[in-house]
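Input: one structure, supplied below.
One chain of protein is taken out of this complex; the other chains stay put.
This part shows chain A:
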Amino acid sequence: MTTDTTTKDTAPGASAPGTTVLDARGVTMRFGGLTAVRDVDLTVSSGEIVGLIGPNGAGKTTFFNCLTGLYVPTEGEVRYKGKVLPPKSFKVTAAGIARTFQNIRLFANMTVLENVLVGRHTRTKEGFWSAVLRGPGFHKAEAASRERATELLEFVGLAAKADHLARNLPYGEQRKLEIARALASEPGLLLLDEPTAGMNPQETRAAEELIFAIRDQGTAVLVIEHDMRFIFNLCDRVAVLVQGQKLIEGDPATVQGDERVIAAYIGEPLENDPGAAEAAEVEAAEAAAEAEAEDEAATDAAPGKENDR
């Protein structure tokens, strides 16, 4: 799908829509005898939201870690805007891929603003001497960083809490702060690891809005999530990972209707199971209705109604 949104406020790391941002080819990750990820291909284009789903233990987070340099893939390569990613996570961030963590990893004892300022690290250069000597360049860079950080806090709606300690924020706001911190590094691709885990429906809605807003600024987004409704509403494309292998990739409707996906999540349906078809129908209809009611993403999800098999 192509984005029809007008990128009025383009993020600094963004590139023209449609170009391939992330290109993972044949990524395989082995831990000793265990193959956690096997030969996974995935591409993400700019201005796109791609979802990565799969049952627990399917290797989603491992694949994420391969993309962010925490792990070096045993085989295969990951390219970001045509360049092979360096094997260190801080270099990956400098290259333009930022991430959040499944279990929130904020700097708990730093303030909200400081957390975002840390995210600015790769985009500023002031070193030790500059800090000690405090020339005009230092003050200018510091002021610019603060301004950008404050903008980001306004963007995620935390500007009023800039001086609070990160640990004292409520759960949903910690998630938002993590996103703001990741955005501070001006990424071209944002990786979100279960951004709505533990959120209530209202917070999930807000997170969805936020991710659309990030996409609209031109940043590509790759999301791992368990919440199916969330992912099918949100994503332009969804890839399913089962036991370390990519099962299927496609638009939400296709994926939602795929038998293998349902089998992977719920288990194999019985032969001639009388309830299964109806159940799937109801579920799909519900999802579609939900999507329709909620936002314009429904225009993509609506064709999914035909998938009543």
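What we mean here is this: a residue touches a chain if its C-beta (ideal position, glycine included) is under 8 Å from a C-beta of that chain, and two chains touch if they have at least 3 such contacts; residues count from 1.
Rule of thumb we're sticking to: contacts and distances are computed from a predicted model.
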Original post:
If you look up the hidden chain in UniProt, what protein name do you find among "Leucine rich repeat variant", "Branched-chain amino acid transport system permease protein", "ATP synthase gamma chain" or "Cytochrome c oxidase subunit 4B"?
Top reply: "Branched-chain amino acid transport system permease protein"
Subject >> Contact residue for the chain not shown (choose from A:28, A:43, A:111 or A:243) >> reply: A:111
Subject >> Of A:39, A:75 or A:126, the residue in touch with the unshown chain >> reply: A:126
**OP:** Tell me where the left-out chain touches chain A, residue by residue.
**Re:** 68, 70, 88-90, 93-94, 98-99, 101, 105-111, 114, 117-122, 124, 126-128, 130-132, 134, 138, 141-142, 145, 163-165, 167-168, 181-182, 185
